[in-house]
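Down below is the structure, laid out as structure tokens.
The complex is shown incomplete by one protein chain, all other protein chains being positioned as in the whole.
Let's turn to chain A:
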Amino acid sequence: MGTYIIRRVLWTVLLLFLISSITFGIFNLLPSADPALLRAGKNPTPDAVEAIREQLGLDKSKPEQFKNYMERLVFHFDFGRSYVNNVEVKETIFDRLPNTLYLISGAAIIWFLAGIVIGTISAIKRGSILDRLMMGGALVLISAPVYWLGLVVTYLFSNDLGKFPLLPGVGAYGNADGFFDKGHALIMPWLVLASAFAAIYARLLRSNMLEVMGEDYIRTARAKGLPGRSVIRHGLRSAITPLITVLGLDVGILVGGAILTESVFSIQGIGRLSFDAISRGDLQMIQGTTLFLALAVCLASLVVDILYAFLDPRVRY
């Protein structure tokens, strides 16, 4: 187990290096605004632009720029400063992180529980009208894009412009204070973000469950005289394990930014941050958020792999 983790961490470091090189390469290959011009403000003098260029290190060759960036990153854990407003990238990311984490953790709990409940019921009542309704509904939710669903839900339920003003709407999160207030403001984003995932998880669990319930050990459980719910528990124990893998990776990806949800509901999270950085051509910020996303995914998959050894006793590293 120990050597496995060390190996995985080394791979993660290599992967992060590759990702930052690729990000750097793409940014420099694609036409984009001149960062120095961005920083200089309105109607700058050529001298001022030149000074900024020098200050940012943009006058150096591309490989040298990359080397400097990597040196600062590796030796000082310094992600640099935004080209646009000169704030520290690292600080900004950690400022925004709590918002993203709050959004994702709530949504993940909702979609995981909903997925399990719906998937299990659907599998047990296979072929029934309930099953068809739930799986049909799941298909609709999977197909509904977040930006569309977000707008529809806002139109229907938000308390400022909704037809049935039940829930705090767009922008409520930014004005909310305190844990519970913020949680209240997040109900709608949670539901919107969770819906597609819940639908995917429900379908996944249903098919896992149907497969597992045909296993010999389920027949053994019934032959022991166990009541129906115990038999289902035996099945769920096996069917749920693959879902944990998917959950870990999904959460990892979303920690790197739930771009659509954060944008629709004006939540100042990592996703919104990287969206803004991309639209402004802010390379330092893009590098920072991309690396952060990669790190989150790598860590999540490492956690999932370690967790798996506890969930499935047959797995050994």
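What we mean here is this: contacts are C-beta pairs under 8 Å (C-beta built on N, C-alpha and C of every residue); 3 or more make two chains touch, one makes a residue touch a chain; residues count from 1.
In this section, contacts and distances are computed from a predicted model.
Undergrad: Pick, from "NADH-quinone oxidoreductase subunit A", "Septum site-determining protein MinD", "ABC transporter" or "Glutamyl-tRNA(Gln) amidotransferase subunit A", the protein name that UniProt gives for the chain of this complex that is not shown.
TA: Hidden chain, UniProt protein name: "ABC transporter".
Undergrad: Considering the complete complex, identify which of A:L167, A:A221 or A:V251 is in touch with the unshown chain.
TA: Going through A:L167, A:A221 or A:V251 one by one, A:A221 is the residue touching the chain not shown.
Undergrad: Which residues does chain A use to touch the chain missing from this display?
TA: Residues 215-217, 219-227, 230, 234, 237-238, 241, 311-314 of chain A touch the chain that is not shown.
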